[in-house]
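My questions all concern the structure below.
Only one protein chain is missing; all other protein chains are in place.
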Amino acid sequence: MSLEKNYSKEIKQILAKYPSENKRSAVMPLLHLAQREEGYVNKAAMQEIAKMLDITETEVASIIGFYTLYHDKKAGKYRMQVCTDLPCALRGADEFMQKLCGNLGIKVGETTEDGLVTLEEVTCLAACDRAPMFQTQGPDGIKYHENMNVDKTMELIQTLKHARGEVK
Amino acid sequence: MAHVLLRHRDIPDLHKFDVYKKNGGFSAFKNAVTKMKPNEVTDVVKNSGLRGRGGAGFPTGMKWSFIDNKNWPHYVVANADESEPGTFKDREIMESNPLQFLEGLAIASYAVGATAAYVYLRGEFWEVAAILDEKIAEMEKAGYLGDNLFGTDYSLKIFTHLGAGAYICGEETALLESLEGKRGQPRVRPPFPPSYGLYGKPTIINNVETFTNVPMILANGADWYKKMGTADSAGVKIFSLSGRVRRPGNYELPFGTTFRELIYGEKYGAGVQDSRTVKAIMPAGASSSLIVVNGDDKVLDTPMDYATVRTLGADLGSASVIVLDDTVDINWVINKTVHFFRHESCGKCTTCREGTHWMRNITDRIHGGSGTQGDVDLLLNVAKQMQGKCLCALGEFSTMAVTTGIERFPQDFTKAVKK
Partner (left out) sequence: MSKQVSVTIDGITVSVPDGITVADAAKMAGIDIPVFCHHPKLEPVGMCRMCLVEVGRPMLDRATGQVVLENGQPKIQFMPKLETACTNRVSEGMVVMTISDKAKAGQKGTVELLLTSHPLDCPVCDKGGECPLQNLTMAHGPGKSRFNYDEKMHLEKMIPLGELMWLDRERCIQCARCIRFQDEVAGEAVLGFDERGRSTQIISISDPGFDSVFSGNTSDICPVGALTTADFRFGARPWELKAEASICTQCPVGCNTTINTRREAKAGGDVVVKRIMPRQNEEVNEIWLCDKGRFGYHYTESKKRLTRPMIRKDDKLARASWDAATKLAAEKFSADKKNFVVLASGRLANEDLFNLKSLADHAGGTALLYSDMGGGELTQLVGVGAGTNIGNMGKGDAILVVASDLYEEAPIWWLRVKQAADRGATLIVANPRETKLDRFAKYAIRYSYGDEVKTINDLSKKSKISDEFAKARNAIVLFGSEGLSVNSSTAVASACASLLQETGHVGRANNGLIGVWQRANDQGAFEIGFQPEEDLEKALKGKSVYIVGADPVGDSPALAKALNSAKFVAVQEILETATTEIADVVFPAQAYTEREGTYVSGERRVQRFHAAVPATGDGKPDFAITSMVAKQMGIILEGSAASVVFDILSHSIDAFTELNYAKLAEFHGQWPIVGRGDLYYGGTTYENTQGLGVQLTPTAQTEGTVRIPKVRKEAVLRPREKDLLAVPVNKLYDLGVMIASTELLEQRIGQATFTLHSTTAKKLGVEAGQKLALSFDGGGGEAIVKIDDTISTGVVLVPRGMGLAIREPVVAHVQTRSAAGKVK
């Protein structure tokens, strides 16, 4: 896949945000773009971004490594990222997470058999008053799901499953 | 009282361009650009007593006046990284009253002569960024952003920029590095952003809530604003209330409101869950020192402003009030906060990188039941040793709950360790 080919319009818009002598600034939006389809940044995209911004591949990799929303490995189609930080935990996030693991039959960090959902634990998402909550990181970006319980979550997973047909 | 910041709670559909405009929107910006000199705008903000809402409480007008006028171009950056555990106010503003925030950002840009401003949003605020992008486009279309605004020679563009999951990017110099396309690690200061900021150019960085105050201050005058709040802390503040309360949420109140009012007031927290008592308060999220309450009325009746909260041995910070009731074990609390900081330490400086790592190891041991009193002492000692030696405030933050937790709630630790 070539970013330049598939997303030329988006890339142009992104680059237009920053002074041309500081185009390196575009690395973060471009990485968000690059992992849109597969949920992670593959090597070819890394190379392409490095070239586009006149930085090295190592520099791109170093940025992917620093930020938790960038991934360099494939996972489930959706990453379900449950906040278990202090304020959410005070409102039952840990128990929610435990039950969810039970229902899905996976541990934190694992992916459901159908490859749909990878369950992850994250730090505060600025939704402390609506715990338990999680965000999904998937092909359509990041979405918040607040005031959740296990039933509602399982329903959501069903919708995700049907939304784009069966997962490969 | 009508809201100053959460005005959408009083005015339905305030996020809509027309509604916002009908309710006085953009008049302050237009007035500033067409009728005021930039430094006059700064003076009004200075006189209002507005202090930064990002945590440090630095006087906003004074910060703007530090901009280096010998070096151009200038930039203004809105800190919308909002990642402190317990903080969720900027998100509500941007979701529900985005135009007031953007207008504030535009006024600030005019005041310091910036022709480009960036909103740095935490990466998770994907949907918030979409809202802002839409609003920015509307403003451009209506002639409130773009070239030669209102027929003057002032031009301004606003851009959003999404982070990607890093608490440290809330620290202003780490934010700038991140915005420059680098790893979000703090810079050595001085130089400070008003002389050396984005791309090495003079830059003003303020919190979203800080900017959101500005249109109202310009519209109603500095004195109007100063009349609210206390002598030390002028105006209103959004308190993000979370933890063991019945009604968690954002509440906009004047500075000087008491903890009791916020936690127990019917329109606000409406009391502690299950009618338990308040054991401790963390007024500034996970970075807080723990205020001992244990049901003490005197503490609960303390007015919340920057100076007074300090007398309780804590900082008000971003006013993310986390309420801990008497069922909560402080040993568990610090295990949570230390995990957070171990995860978020950027790794640039030794003290924080190694310190948070070892604090996590030790609290895990204590919390897991295999710790000894020696471990508790070691933990306290490591935390103290870190204090004052880190490159940025994150390292310091990571120790606050630890030292005050162990010192102020020793019984929670003696209980946890092996005899």
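In order of appearance the chains are A and B, and numbering begins at 1 in each one.
Definition applied: a contact is a pair of C-beta atoms (placed from the backbone, for glycine too) under 8 Å apart; a residue touches a chain by one contact, two chains touch by 3 or more.
Because the structure is predicted, anything quoted here is derived from the model rather than measured.
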item	value
Option from B:Ala78, B:Leu156 or B:Leu391 whose C-beta touches the chain left out	B:Leu391
Option from B:Ile281, B:Cys346, B:Val402 or B:Ala416 whose C-beta touches the chain left out	B:Cys346
Option touching the unshown chain, where A:Gly65, A:Gly92, A:Gly109 or A:Pro139 are the choices	A:Gly65
Touching residues on chain B - with respect to the absent chain	166, 168, 183, 188, 342-351, 353-358, 361, 365, 378, 381, 385, 388-391
Where the unshown chain meets chain A, residue by residue	46, 54-59, 61-62, 65-66
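Throughout what follows, only the chains that are shown with their structure count from here on.
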item	value
Approximate Å spacing (C-alpha centroids) for the pair chain A, chain B	25
Of all residues in chain A, those that touch chain B in their complex	17-19, 22, 24-29, 31-32, 53, 55, 62-63, 66-70, 85-87, 89-91, 122-130, 135, 141-144
Of all residues in chain B, those that touch chain A in their complex	82-88, 90-91, 122-127, 159, 161-167, 178-184, 199, 240-244, 248-250, 285-286, 320, 322, 324, 328, 333, 336-337, 340, 343-344, 346
